[in-house]
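All protein chains but one are shown at their positions in the complex.
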Amino acid sequence: MKIGFIGLGIMGGRMARNLLKNGFNLVVYNRTKDKSLPLLEAGAEWASSPRELAKKVDFLITMLSTPEVVEQLAIGDQGFLSNLPHGSMWMDCTTVHPAFSRKMAALAEQHHIRFVDAPVAGSQKPAEEGQLLFLVGGKREDVVFCEPLFKAMGKQHIHLGDVGKGAALKMIFNLLLGEAMLAFSEALALGLQLGLEKSTMLAILLEAPITAPFLKDKREKLENEVFETEFPLQWMQKDLQLASISAYEQGLALPALNVIKEVFAQAKQHGLAEEDFSAIFKFLKK
Amino acid sequence: MKIGFIGLGIMGGRMARNLLKNGFNLVVYNRTKDKSLPLLEAGAEWASSPRELAKKVDFLITMLSTPEVVEQLAIGDQGFLSNLPHGSMWMDCTTVHPAFSRKMAALAEQHHIRFVDAPVAGSQKPAEEGQLLFLVGGKREDVVFCEPLFKAMGKQHIHLGDVGKGAALKMIFNLLLGEAMLAFSEALALGLQLGLEKSTMLAILLEAPITAPFLKDKREKLENEVFETEFPLQWMQKDLQLASISAYEQGLALPALNVIKEVFAQAKQHGLAEEDFSAIFKFLKK
Amino acid sequence: MKIGFIGLGIMGGRMARNLLKNGFNLVVYNRTKDKSLPLLEAGAEWASSPRELAKKVDFLITMLSTPEVVEQLAIGDQGFLSNLPHGSMWMDCTTVHPAFSRKMAALAEQHHIRFVDAPVAGSQKPAEEGQLLFLVGGKREDVVFCEPLFKAMGKQHIHLGDVGKGAALKMIFNLLLGEAMLAFSEALALGLQLGLEKSTMLAILLEAPITAPFLKDKREKLENEVFETEFPLQWMQKDLQLASISAYEQGLALPALNVIKEVFAQAKQHGLAEEDFSAIFKFLKK
Partner (left out) sequence: MKIGFIGLGIMGGRMARNLLKNGFNLVVYNRTKDKSLPLLEAGAEWASSPRELAKKVDFLITMLSTPEVVEQLAIGDQGFLSNLPHGSMWMDCTTVHPAFSRKMAALAEQHHIRFVDAPVAGSQKPAEEGQLLFLVGGKREDVVFCEPLFKAMGKQHIHLGDVGKGAALKMIFNLLLGEAMLAFSEALALGLQLGLEKSTMLAILLEAPITAPFLKDKREKLENEVFETEFPLQWMQKDLQLASISAYEQGLALPALNVIKEVFAQAKQHGLAEEDFSAIFKFLKK
């Protein structure tokens, strides 16, 4: 089996490397080639386009930034769907909304391609250490078929139901991530105004059961107000927008989410798009 | 030293009992006498009014529902401030905003009464087990003076600065509590619409680092959608309003908080005031 | 020239009738045939499907409920785009977002069909009286070509620029409509709680320069709290969602809009989807 991997960013690059480490044959493609160099040195093969890549593999993994980018690389004569062999498997690990996964699965089926949505919970470090959690939607036999790859890149995979269910839960993870980050930032900003010391607050709040544990990983950033990017603010904004659209499609009102997504949008508008999403604190504090 | 205790609700009753257990002399008052009966049996003395109580003690603890109730019992000829002996200590454990604590401290000083704000982090169970965390504002010597009582009722106290600083951090705790509860409820509601199973989501999300640990205590309520009251929704709404007012006083915009408090207000308007604040899920889900 | 008209709802039916009155040959289609009966009696011809209609006309007007419905009737073998003669004109009067208009224009062009977006400002009564205002996007020669039809159905048309500009301004009209309706409802609800009489408030506020004049048309509904549908609440919610999506596509944060759309979504969730959008008052008041 030959694996194609498209999207070698912070997460994708580390996931691809774990595939190599586990002995998989890898063909890689990325919009900018430089990100692929360490992988090529480690034995991966380069493809000059999604189309070229698709012709060489029978299993495709995509780990991209937005649904729009996925769609753009997937469709048309130059897209990978027209060029993968019949019966290939496409595993999309991108954070998308479930309606998009279902649309991609339907397109894939037209090209006789199998599809699972398998976005991941976990950031840079678990990606590096092969400790990701895969949230998976798709047919049982397809999910079983993917197991060796889940094992190479992660510590666990959960099959949540048919196509789109993995995407659904990942979107919900990020909704919780974004809402918690914003709530914590508002809390800190208020505390500062009321004369509490930031380090004291961080020490107390981060140990309290009212605070999501991932926030400990943001402690240094919040302390120093340097927001080196792990997960860019603009992607968080995108994910919250996807959740908003999914809620709309379901006829579900989500008032908090819809405000919170706009606060991230404001922060983006004020120049924080590329910083870590914890930079929302910088936007809020006085 | 004789201790007066006003406010024997879910929290106050348990805190008073721990004082008794630790050998303190206790005089108690509550708006409705029935809540005091177990304490009276255990050796506490009853006072028929705040005024009567104040005349009998030299240390007063208040654990009430809102700043308005505190103020009402404190001031005027019938209030406790005019009737406590000079040099007494008043420890207010009510969840209030810091400006209110400072106002009470100033009033207390006019009556030659010492004041600390010492609201608690922790709910029913830690209250029962003497495992509360006291968040304390006040003069160093006053806080030191209160230590034996903190020890009788809690596992730790943190002296955060001058008067109002304890109230400030407690208000921030509840802000985080309310925002996390609402975010989690929106997440669950969205997941349900997207076809994910509630029990599966609870199993995964409550173990994930994106979720505040206190939410595990709400699992059964969310599972069964029976929201037996631990912390009433209307008090959460009140605390969020206090945080909103404090932010306004500081010239600080908090967009998420100000929407979230309105969602709790909507839920209250729809008849959920007396249920546990986790009943916000019931209001949101379709 | 033979005109096809698809979508004979509250607005479309009245617009089509004005075309008949002005002597145009009309072929009509609607999802439910009964709505076409008065037009058929007045001389219009019935088509049994979008496809049948398209084969008979060289000018198509669509006045539908959502972009999704437009797309569904437009594309595929059964859609009107594949079946209109080359060189035909398609005027879409549906309230959509500008990105959708541009997408439709591009699709139309592939079928050698000309396209203008021409949504209307004005409700039932101006539609009936041929007093609509057309907000138009498209190529100058195409807009000029449509002038006789604008004149038959409206009092004015404004050519705002290339394709999508008409849709853009119409979306903005509805954003203002929805936000004003909600603001006025919140104002009334607050006044009632504060002991002001509704009729007094309506008398004063509706004459004051702080109130959009269209609200006078809602006076009876607000007075009697019977919200007979002119413009359904669920379509307002849809239009606000379109505006939200357009803002997102432009990287623009719109916090008020994004909350207001959720309040309409809540009202929809509480069973008010089919009532007039002024029924938002019923949802808000205590």
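Read from first to last, the chains carry the letters A, B and C; within each, the first residue is number 1.
Throughout what follows, a residue touches a chain if its C-beta (ideal position, glycine included) is under 8 Å from a C-beta of that chain, and two chains touch if they have at least 3 such contacts.
In this text, all values refer to a predicted model and were calculated from it rather than measured experimentally.
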item	value
Options C:D117, C:D142 or C:E179, residue touching the unrepresented chain	C:E179
Hidden partner chain, touching residue among C:T62, C:S246 or C:Q269	C:S246
Residues in chain A touching the chain absent from view	255, 259, 266, 269, 286
Residues of chain C (touch criterion as defined above) contacting the omitted chain	98, 121, 158, 160-161, 164-165, 168-169, 171-173, 175-177, 179-180, 182-184, 186-187, 189-191, 193-196, 200-201, 204-205, 208-214, 243, 246-247, 250-257, 259-260, 262-263, 284, 286
Hidden partner interface residues of chain B, rising order	241, 244-245, 248, 251-255, 258-259, 261-263, 265-266, 268-269
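Throughout what follows, only the chains that are shown with their structure count from here on.
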item	value
Gap in Å, rounded to a whole number, between the CA centres of chain C and chain A	38
Centre-to-centre distance between chain C and chain B (centres being mean Cα positions), rounded to whole Å	51
Chain C: positions in contact with at least two other chains	255, 259, 266, 269
